[in-house]
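Please read through the structure below; I'll follow up with questions.
Rest of the complex left out; these chains stay put.
First chain written, first letter: the chains are A, B and C, and each begins at residue 1.
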Amino acid sequence: MPDKPSLGIGLIGTGFMGKAHVFGYVSAERVFELPFNFILRTVADISTVAAQGAASRFGFARSTPDWRTIVDDPEIDIVSITAPNALHKEMALSAIAAGKHVYCEKPLAPLGRDAREMAEAAERAGVKTQVGFNYLCNPMVALAREMIEAGELGEIRGYRGLHAEDYMSDASAPFTFRHDLAGGGALADLGSHALATAEFLCGPIAAVMGDCVTAIDERPDGHGGMRKVEVDDVGRAFIRFENGASGSIEGNWIATGRKMQHEFEIYGTKGALAFCQERFNELHFYSNDDALGRQGFRRIEAGPDHPPYGLFCVAPGHQLGFNDLKAIEIARFVEAIANTRKEPFNFRAGLRIQTLVETIWESSRQKSWMTV
Amino acid sequence: MPDKPSLGIGLIGTGFMGKAHVFGYVSAERVFELPFNFILRTVADISTVAAQGAASRFGFARSTPDWRTIVDDPEIDIVSITAPNALHKEMALSAIAAGKHVYCEKPLAPLGRDAREMAEAAERAGVKTQVGFNYLCNPMVALAREMIEAGELGEIRGYRGLHAEDYMSDASAPFTFRHDLAGGGALADLGSHALATAEFLCGPIAAVMGDCVTAIDERPDGHGGMRKVEVDDVGRAFIRFENGASGSIEGNWIATGRKMQHEFEIYGTKGALAFCQERFNELHFYSNDDALGRQGFRRIEAGPDHPPYGLFCVAPGHQLGFNDLKAIEIARFVEAIANTRKEPFNFRAGLRIQTLVETIWESSRQKSWMTV
Amino acid sequence: MPDKPSLGIGLIGTGFMGKAHVFGYVSAERVFELPFNFILRTVADISTVAAQGAASRFGFARSTPDWRTIVDDPEIDIVSITAPNALHKEMALSAIAAGKHVYCEKPLAPLGRDAREMAEAAERAGVKTQVGFNYLCNPMVALAREMIEAGELGEIRGYRGLHAEDYMSDASAPFTFRHDLAGGGALADLGSHALATAEFLCGPIAAVMGDCVTAIDERPDGHGGMRKVEVDDVGRAFIRFENGASGSIEGNWIATGRKMQHEFEIYGTKGALAFCQERFNELHFYSNDDALGRQGFRRIEAGPDHPPYGLFCVAPGHQLGFNDLKAIEIARFVEAIANTRKEPFNFRAGLRIQTLVETIWESSRQKSWMTV
């Protein structure tokens, strides 16, 4: 790989999302014709053993227990942040200050004001940024947007978005960082996906009316007592888009039985779309243009007609997996670094989601509609 | 059929719902071991020709253009009202005054105060009443309630209800009685089903926050002009049940592509249920008690284990149709007339739905939560 | 109903299928604009009590323990035979000899030679006959045939048919009449539906290669011993249609978990269809003519565009049930009696199915292809 410039990669965090970033880097440079090669330089984890293990398994040249080593390394161009949410801000600001491009897992920061600071710092520094909303990288979601933009659905009138899982439904599961205010709750954690998808497809949300509910009031504190839960288990909102369409979203982490009910249904004057992340290689399309008696939701299966699917698999039906979405996300980010496309979901976009979440929280507290 | 008492039936209205009532009567007495026989005495329609045709085809002894003939007939015991909504009140009050049992199609009346007058009149008169919410007669919906009452889902935490169709999605379709205030709109017409199902399964709703939207502002008035639409095309609500669970419902008649998306999803501490009227012979059940690695939503198909299915079909998989639900509804009503069971959905219940609808309307106008 | 001629109905058998015939008659005359009225004259059951109960509940004027009473009654025009299979022949021949039209449940007779005798007798007598293959009366199956005939699928190349249930899968269930040669086995009982549907859609089958398997060799004889099962639990066949297409069918009554897997999938040069009786108000259609990247199986929901659905329900999504199919079957039969259409599935057609079944049995025994 002699003739391409290289990008040095530093990774902070070696958990599930850290691993997913690594998959993304190593896949992306093989799947796409990227303008750069990646060099996996350093992986950081507060646990030295974890850092060393990750370096060995993932192929990083070095490991460190101190993430600042990465920020200070002039050979590192991109810093991938997959550490706990509370640390995102300090890490990102340091990396930005050092002139790195930053790829930070969601949520960008527990609080909107922190997210704003991060976004503005990045813009001042002129570095490229990315927040990990990789469901938007799904070719079938891209197809949905393309169809909407091409007018295949006509004018959009209604939207229903949802992201429901059950991983917090067991009331005997202990209190964690996710249950205090900085953690965010179901709306911030899952509803944020529903919000991001809604705006990705239908444009800006202008107003919201929130309904955030804590169903499990307290959880075991790990020391024999109980601790009050400060966040929502279910976060709902009515929404108005700037284009005039109305809709609703819901984030729910106590949805018993549901593992990945990231759904949307969009109704336009000429057609409709339905999607569920549980079967994310499919998009269901209804067209008023179909002949009478032959109309119905059509199950479109992902295939080479839906780029960049064809770079991963030769034929429809083979299907992309979660980690492939991560590779697409990284490819898009790197193209933005090469200035061949806009950042697909930068810190400003992450701030936008955080703003929506906080507006819904506030609306729920005040029990009244709020503009965003 | 000599040894059973008879009930004389009078039917007002010969449209689709009138026909459905007839199917219901003739099926019900053959499917169930009812304590009465039915005698189809008189059918009324403002059109003499329609009334005569209906009498001939449906098997009524007489026809009349004047519905009062039915109310005045001492041999008629049950009056089935399937005339336009605006006429329900006068017809029902007359029939009640004449001591008839009354089976009225939904909505009971365009306005809650009328519905209240009707319910109170019936209670004073001691006649039995019924409003046509026949989706509740589905054995799979009964199964859902039975499972909830038996604790198979544990404590209910969350609910999501929906009734979406697309039959008003064409903006060029003309203004009809459904588009003025008395007509009601999508919430009253379809959302009422979502509300009825929600309370049938989870008990009383204590508070609502409404969001009623008119997406198609005006429609052709049939005289070359346009007329302003006064009702909602989409009616949404956040809801709180008295039992503490939270949820949402939506009624939508501009949901392009959807024909019968009467859905619910219920999340309990021990399990979950999912249902859609598009495939109403199925109920999907998730149980936390299933073995690890073997958990999943289970597609229960309607069968003889789900009474009264077995009276219609000998084995699972054969499936009930819409008109069979009507037969069940009538059987239940007649059992109430025989005092062997409570009225399943009487005028008081119809009033309740109307009250919920009007509270949601008012909440939407005031943009604030309201108790019911 | 003064101005239409009447048809007197006699019913033999009061079990599930007897009840279904009654539903069919009473619905059919109300749903359709039939050229006759029905008069339910006599119901026969070897049990006097059952016959009397049925008369009372179903609305027959008289009951009898002797089916010959029906055959001898000059006021009876149609004889519905729902007695055990072994009696079909004698009953049908008697009724034909008396000049009655005969509607006989499937299978027409346990043996093809009996079926032939019955078909020929009916043809000589000039009476109309019908065998109860009511799945063919489904509007969505009619739609499938209409689409094929209109060329919407292009030339048909491949077919896969199936009818699988699990009602014989419990090996401890006792030996019944269904387990001896006259009973027929899974191919005759269920595979016959797959064969009827195959020919209904794709035309005559020219050759078959059978594979009939008895998986449960013996069953409790009800007297403490075991009795050898003489029939197939699974009957498979490769098939060649006269039009050159190839395919396969399977009848299976030990298909654990399956209640009504009456499926077909048809592949043509321009499109494909997929159907399952488990959701029989849907037909799935794939068209090569859809735009690239927008292709997929389209879930067409039954509605008024698919006659005669609209006579039962006003709008799509309401759905027909099993008993509605029976009403359609009876309406078609009566139209044939009125000479306004051909008999949809007469004794000759029933014989055809029996011939196919027996040819597959023989092919399986001889382990070689056979022409039909």
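Keep this in mind: contacts are C-beta pairs under 8 Å (C-beta built on N, C-alpha and C of every residue); 3 or more make two chains touch, one makes a residue touch a chain.
What you are looking at is a predicted structure, and each value in this text was computed from that prediction instead of being measured.
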item	value
Homomeric complex, total chain copies (3 given)	4
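Everything below uses one rule, namely that only the chains that are shown with their structure count from here on.
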item	value
Identifier of the chain whose CA centre is least distant from the whole-structure CA centre	B
Between subunit A and its twin subunit C, rotation from the CA superposition, multiple of 5 degrees	180
Same or different residue numbers at the subunit A/subunit B copy interface, by half rule	same
Inter-centroid spacing, subunit C versus subunit B (mean Cα positions, whole Å)	34
Interchain centroid distance [CA atoms averaged], subunit A/subunit C, Å	54
Inter-chain centre distance, subunit A versus subunit B - centres from mean C-alpha coordinates, in Å	42
Interface hub residues of subunit C, defined as touching at least two other chains	301, 303
Residue numbers on subunit A that touch subunit C, as the complex places them	143, 284-285, 290, 292-301, 303, 305-306
Subunit B contact footprint on subunit C (complex, rising order)	1-4, 15-16, 19, 22-23, 26-27, 29-31, 33, 56-59, 165, 167, 258-260, 277-280, 301, 303, 312-324
Residues of subunit A touching subunit B in the complex	153, 157-158, 160, 162, 166, 169, 171, 209, 211, 213, 215, 233-234, 236, 238, 245-246, 248, 250, 252, 254-258, 265, 267-272, 274, 286, 288, 295-297, 367-369
